[in-house]
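Pasting a structure here, questions to come.
Every protein chain of the complex appears in place save one, which is left out.
Note that the chains take the letters A, B, C and D in the order they are written out, and that residue 1 is the start of every chain.
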Amino acid sequence: MAVDRDRVRTPRTVSNDFAAGLRGWLDAGRSLLTGLGITGRTAARTPVTVRYPAEKIRVSPRWRGALRLRGLLGHDEIPLISAEPPGYNAVIDDLYRGERLPPCVGNCPANVDARGQAFLIADDRIPEAYELVRSRNILPGVLGRICHHPCETACRRNYYDEPVAIRPLHRFAYEEYRKVAEERLTPLPVTREQTVAIVGSGPSGLAAAYDLMTLGYAVTMFEREPQPGGALNTGVPTYRLPRDVLYNEVNDLVALGLDLRLSTEVGKDVPLSVLMRDYDAVLLAVGLQESRILPIPGHDADGVVGALELLWAANHRGEAGLRGKRVLVIGGGNVAVDAARCALRMGAADVSLACLEGEDEMPCHPWEIEEALDEGVTALCSLGPKEVLTEGGHVTAMRMQSCTRVFDETGRFAPEFADEFTDVPADVIVFAIGQAAKLDDLLGGTELLVSGRGQLVADGTDFTTSVAGVFACGEVVTGPGSAIVSIATGHEAATSIHRFLEGRPTDDEHRVRRPVPVYARYAKADVAGVERTRLRAVMPMAKPEDRARDFRPVELGLTHLEAMAEASRCLRCQSEVCVGCTFCARTCPDYALQVERVDDPGIRCLTRYDLDLTKCCFCGLCAEQCPTNALTHTGQYELSFYHRDLMTFDKGEMLRDGGGTRATGRDGVLPPSCPTRPHRGGEDR
Amino acid sequence: MRIEELREHLCSVYPDLCPLFSVEFGDGTLTVPADRLFSAAQDMRDLGFDLLGMLTAVDRGETFELVYRVRSREMSAAIFLKTEVPRDEPRIPSLVPLWPAADWQEREVYDMFGIVFEGHPDLRRILLPDDWEGYPLRKDYADERIIRRPDYI
Amino acid sequence: MTGQAEACGVDAHLLQTGDELVVNIGPSHPSTHGVCRVIVHLDGEIVTHAEPVIGHLHRGIEKMAENRTYLQVVPLTDRLDYVGSMYANWAYCRAVERLAGIRVPERAEYIRVVMCELQRIASHMMSIGSTGADTGATSAFIYAFNQREQVVDLFEAVCGARLTYNYVRPGGVSFDLPDGWIEQCRAFTRSHPSAMVEIDKLLFGNVIARQRLKGIGVLPAEEAIARGVTGPAARGSGVDWDLRRDDSYSVYPRVDFEIPLGENGDAYDRGRVRLWECVESCRIIDQALAQIEEGPIKAEGLPRLLAPRPGEAYDHIESARGSLGVYLVSDGSVRPYRMHVRSPAFQNLSVLGYLAEGHTLSDLVVILGSLDPVFGEVDR
Amino acid sequence: MALVDDLGRALERTPGGGIILTSLDAVMDWSRGHSLWSMPMGTACCAMELIAASFARFDFDRHGTIPRADPRHADVMVVAGTITRKMAPAVKRLYEQMPDPKWVIAMGNCAVSGGIFYYDTYSVVRGVDEFLPVDVYIAGCPPRPESLQDAVLRLREKIRAESIAPGRSRPAKLVLPSPTDPRAGGVATADDGSGEG
Partner (left out) sequence: MSLLWGLLWGLAAVMLIAGGAIIGVWWERKVAGRVQMRYGPQQIGPAGSLQMIADVPKLLFKEDIVPEGADEPLFRYAPLAVFAPAAMSLAVVPFAAGWAPFDSTVGALFFLAVPSISVIGILLSAWASHNTFAALGGLRAAAQMVSYEVPRSLSVLSVIVLAGTLRPTDVMAAWEWWWIPLTFVGFLVFLISSIAEMNRGPFDIPEAESELVAGYFADYSGIRWAVFMMGEYGALIATSLFGAAFFFGGHRLLPGVGGIVAMVVVACAIITVVMWVKWTFPRLRADQLMAFCWKVLTPVALVQLLVAGVVAAWL
C-alpha cells in the first residue's frame, strides 16, 4: 500500500504542546529555527510561478472555456456517407472510430446513410436521396414497407422525444423516384470482361448484383419463379408489400444492365456445373424454400400445412381452402404472424397463434403482433405442440403442453414443459417454426459440401463455399433472418467475389470489417406536453376492421410536405453542424442561449443563435446535450471586455475559430459523453 | 437501547400516530400534531437523540409543514418529526431549550417562511436585511425584482 | 474604514454605548473568509459580546432550485460551498438518487469517493492556510495553497473546471477518468503527507503560533454536540463523530482510515485535526484507486428530464466542514418542489458568539478562522 | 486631486505646455499602469481565484499588483463574486473611500450581470455596473487567475489613454487586439473607442 511506506502516521490525538520547564523553552527556540530553515530551503528552490504573458499553462483538453459552434445549418454542408462498394466498410469504420458515425447509420445492418437521406429530402433533392439509399439498400421501396427499422430504435431522438420516421422516408423517396425513374436510369458501363452468374433473385442476390455491376462486371441472374424477388415475392403477404413496388425496383436493376433470366431453374433447366464452367464466378443466393414440419404423431394428416406453402398460395392464388375453417398457426416468429393474418384475409372463421415463448418474449416484432391482435388473431402463449388429434385422416384438434421456460440460464434453446395438456380445436394447422433449404437438385453433380441437415457449407464472414469461385450469401448461409441482413451479406459477398476475380485472397488484413456498434439504451422520453412540431409524423393506417377483409395495403404513405417536415426533424447526429434542435437552450440553467429556427419544410435555417456570455455559467450541460457535437467549449479563458454589450455573441461570432485567441487551450474539446453516445468518453480529437 | 426496542417503544407510546420506522435503514418518521410537538421532542431528547440535525419548513399550500431531523449517536438512528402549522397564524413552540442547535435554524425558517417560534431567545431575520418585507420561500411570494426563468424545458 | 459602520446600516447610537466601544469587522475584511460582518463590543481590547451578521451572500439558491430541473440544480450546488463544490454536488445527487431510486454503478461510486477526498484536502488546505494568514504567517498560507493548486490541476484534468466542477450527476459522474490521471493522482498522494508534515512544523509547531492558537476559543464536547457543531470543528473537542465511518455510505466501508481527534477543543486542535485529516484522505484515495476497476460510470437509461415520484428524501455526506445534508421534496414534476441544504458551516458559525467572549480582538479573528466558515454555504 | 488637476489645466493653457503635458501623461500613465494596487472585494467563488492570482503559481506581484485590503492604499477595486443587495452599500462605500485615480474590474459573471443568479433571485444585484463605473469586465465562472492578469494588462492599455488634465484623453484602441478577436467578425463595435474621460 502506497501510504504505509512513508513514515507519516496519524497521531492518536492531535493536541500536543511543548514540555514544561527548560526543555520546553529549548524546543520552542528550536521550533523558531526549524521554521526559518523551512522558509530558507523554500527560498533556495526555484519558484513555481508561471510568468503569465510569456509562459501560459496548457489547459486540459476538457477545460470549459467560451462556447463555440463548429458548423451551422445552411452555412455548412452535411457530409454524406457514400463510397465505391469495396471501400464503404472502411468509411464506416473510421467514422465509428472517430466517434462521428450517427447511431442510425451504425445500427443498420447495411449501414444505410439515413442522415444523408433525411438531409437530402429536407433539401427537396429526393431522387438523389433515393439513389444514396439504393447504393446500400438495393430495394428502398420494398424495405420502406417491410424492414424492421433498427435505425429508428437507435435514433437519438428517442432520448429527446420521438424517433425520426426513417422507414416511411425510404418509401416516400421510392414514390417520388418513380416519377423521374426513366431519365435517371442509364445502364452501368461494363468495363471488365469477367462475368458473374447469380442464382436466385432475392434481396441478397440483387444487392450483390448491383455492387458487381457498379464495379463493371457483366452479371447474369437466374430465377426459378416467373417473377423476380425470391422470398419477397413468395413469402411476404401482398397487404404489406404490393408486388408492383418489387417488380419496379427489380426492373430498375435490369435497366441498369442486369441480364435477368426468369423461370429458369438452375439444377433442372441449367445444370450448376455448366454455370461454373461458363462464368468466372457463381453466387448461390437461393434462400430457404421449404418450411420445417415437427415430426410429431399425426403430422402427415391432411389439414397440416407448411407456412411457406400457405403464404405462396395466399400471394398467388389468393385462395387456400380455408373459408370458414378454424386455423391454428404454430410458431411465434414474423412468418407465423404473416401466415395468421393471411389466413384471416382468406376467410378463415377463427385464427389463433400458438408459440412456446411467453407474452413479452415473442420473437416477432412488437408492432407486428399488435397489428395482428387488432385484426382479431388470438395469441396462445407458452404452449408447445405435442400431438395432432385426427378423425378419419382429418385434423380435429391439437394437443398442446404448457411450457414453463424456453431458454436455460446460458441462453440456449432448451424448452422445459409442465405436464398439463390442453386440446385446441382446429381444422387446419399451419407450421411456421422455421424454414430449410432444398438443395438436392441444385447441387446435383457438383462437389459442393453439404452439411448433415442438408445446409450448404459456407464461410459466414467471406461467404465462400468449399469450391473456389462459388460463393453463397443470403438466408441460405445465415438462416432465417430479415431482408436488410440478407442485403448486407450480399454486399459482403460482392466484395469477396471482386477480390477473388482480382486474384487477391478474400480475407487479409486490408479487408475492413463492419464495426459492431454499441449504443446507450435510451429511457423512453415521456412526450406529455411536448409541442406538436417536435413529435413524429403520424403514419396513416387503414382501419383495423376493414383491413382484415382484403389484401389492400395496410400503411398509407406520407405526403410530400409531411415527409419534408419529418426529414427536417433529423438531428444530423455527429455531423458537427448545428441544426437548431434547441436542446442546448432548453437544458441551460441560466437561459444564456437563445436559439430560433425557421421550420417550414424545405427552407429550414437557424435565424438566431445568441450566447449571452455574461449569464453563461460554463457548466458544460449544453455541450453535453448537443447531439451533433456542433457546440463545444473552446480553450478560450482570456475573456475580458471593455463594454458589457460586447459580451453577447451572435450567430456569426459563434462560428469563430476556437483555437488560438490568446489562450493556449486547443480547440477540439470533445464534450465528454453526450448521454446518448457510446461510453468511450473520447480523448482529445 | 437497541433499534428494535426503540421501534416497540415508539409504537407503544404513540399508537394513534402510527409511526413508521425502518430498522434496516435506521430512520423513521413521526407525524405529530402541532400541540404535541414539544412533548414528543422532549421524549426524543430523553431517549438519547442528542443531535438536532436539520430543521426546515415546506410550504404545502394552506399549511406549512415543519420537518425536524433528530439523530442519536449511540443507536445511530434518526427520526423525522413532522408537524403542520396553519398558514394564516403560523406559531409553534421553539425547541431551543432542548437543543441550542435549533437557534439559528429557527431564525432562518422565520426569515424565509415567517413562522413564529414562541420562546426563541432572539427571533430576528438572519439572512435578509432587517428592513425586508415578505417571506421569500413562500410559494405566493410576489416580488417585482424577481425575473422568472422562462419555462423552456 | 471610517464609514464602515454606516456602510452596513449600523445606526450611530449603537457606536458609543457607555464605556464599551463597538467595532465593526466589516463585510469585506481580509480575514473574514468572505463576507461576514461581526459586531464586536470591546471593553478595551477584551471582547465582551460578538455577534456575527450574515446574509451578505444570500442569493436564494433554495428559491432558485424550485424553478430548475433536477439536472439544472447541479451547477447551483457548485456555488453553495465554493471551496468544496464536489461535496455539494455529491450530497445533492445522493438525495436525488434516493428520491428517484437510481442505482449508481460501482466505478462511479469509487470515482466519487476519490474526488471528494481530494476535495477534502483542497478545502482543508484553504482552511489551514487561512489560519496561518489570520495569525500573520502568509508564507504558510502560500505553501498550503500550492498543495491546493496541485489538487485543482487534477480536477481540471478530469472535469474541465478549477472550482465549479458540475461533475457529479444524479446517476453517476459525467466524465470518465482520462488515461494517465490515476498515476498523476498517486504521485500527489505520495508527496502530500510529507508536505503536510512540513506545514505542521512551519505553522503549528511554531512557538508563536502555538501561543496564538492554544487555549483560544475552547469548545467543550457536550456544548459542541448541543449546538449541532459537526466536522473538524467538533472533532477538535474530542467528539468522535464522522459520517464516513458512523453512517458509512457509498464505498467507505471498504476502505479503512482513522479519525484524528483533538482533546481540548481550541483553535489549535481544530487546525491540526484538519491537517491530519488530509493525510488520512491520502490513504483513502490510495486504497480506492487500488480497488477501482473498469465499468460504466453512469446509471443506464436515465431519461433526459428526471421526474421522480412524489415524496421526500434526505441524504447527507461528511464534507470538509461537517455533515452536509440535502432535503428534497418532489411533487412528481421535473422540478424539485422544495430543496433545503443543511449547511454545516452555518451551524458551526453559530458558536462564534459563545466562543469569543473574554478573548482579545486578534483572537476573535483566529476563532472565526478556526471554525472555517464558507459564506456561500452559510448564506445559501 | 485638486492640485494635480489645476497643474494639468495650467499646462494645457500655457503655449508650450501641451508637449510637457503629453510627456508627463506618458510617464504618469506608465507608472499608474505598472503599479496597480488592487483592493480585493472578494465575496464568493471568484475570491478563490483572486487569492490564487496573487499567490505562488500565478504571481500577481510580478505585474506590480499588490493586494491591499485598505481602500485608501488601493487603485483598482476588483469586484469578485456575487454582490447581493445587502452587500451593495458596503461595496459602494468602500469604492468612495478609494483615492481618486481609481478603476473597477468586474471579475466573474456574477459581478458582470448576476451570471447564474440572474433569474429567480430576489436578493442579487444584476451586475456591479448598476452602482459602480466598471472599466474591465471579465467573463468566466470563475475566470482563471490568468484571465484576471489579462484584465490587468487590458486595464493598462485603457489607462494609457487617460491624462492628468481632466477631459483630455487620447483615443485608445478599445477593441481587443486579440488575433481572432470575438468581435472581429465585421460587426461594428459599440463605439469607436473615442474613450470619454
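Please note the rule applied: a residue touches a chain if its C-beta (ideal position, glycine included) is under 8 Å from a C-beta of that chain, and two chains touch if they have at least 3 such contacts.
The structure displayed is predicted, hence computed values, not measured ones.
Of the chains displayed, those contacted by the omitted chain across the entire assembly are A, C, D.
Only one of C:39, C:182 or C:208 touches the absent chain when the whole complex is considered: C:208. For the options C:117, C:312 or C:363, the residue in contact with the chain missing from this view is C:363. Annotation: of C:136, C:295 or C:332, C:136 touches the absent chain (contact as defined above). Although one chain is not displayed, subunit C still touches it through residues 1-2, 21, 23-24, 29-31, 45, 132-140, 142-143, 146, 202-203, 206, 208-209, 211-212, 360-363, 365.
Even with one chain removed from view, subunit D keeps its contact list with that chain: residues 1, 3-4, 27-28, 30-32, 34-35, 55-57, 59, 61-64, 66, 69-70, 72-73, 75, 97, 99-101, 164. Although one chain is not drawn, its touching partners on subunit A can still be listed: residues 32, 35-36, 38-40, 42-43, 45, 47-49, 51.
The working rule: only the chains that are shown with their structure count from here on.
Two chain pairs, A-C and C-D, are compared here, and A-C has more C-beta pairs in contact (counted per touch definition above).
Subunit C and subunit D, compared by their mean Cα positions, are separated by 32 Å. With centres defined as mean CA coordinates, subunit B is found 54 Å away from subunit A.
Note on chain placement: the centre of subunit B and the centre of subunit C lie 24 Å apart, centres being C-alpha means. Subunit C has residues 9, 55, 58, 60, 63, 67-69, 75-76, 78, 146, 149, 164, 305 in contact with two or more other chains.
Residue positions of subunit A touching 2 or more other chains, listed in rising order: 48, 59, 589-591, 617-618. The residues of subunit B lying in touch with subunit A in their complex are 149-150, 152-153. Those residues of subunit C lying in contact with subunit A across their complex are 68-69, 71-76, 78, 139, 143, 146, 149, 156-161, 164, 166, 174-176, 178-179, 186, 189-190, 193-194, 196-198, 201-202, 205-208, 210, 214, 236, 258, 260-264, 266, 268-269, 272-273, 275-276, 279-280, 282-283, 286-287, 290, 296-298, 300-305, 307. Contact residues of subunit A toward subunit C in the complex are 1-3, 6, 8, 10-15, 17-18, 28-29, 31-32, 34-35, 38-39, 42, 48, 59-64, 159-160, 520-526, 587-589, 617-621, 624-625, 633, 669, 672-673, 675, 679, 681, 683.
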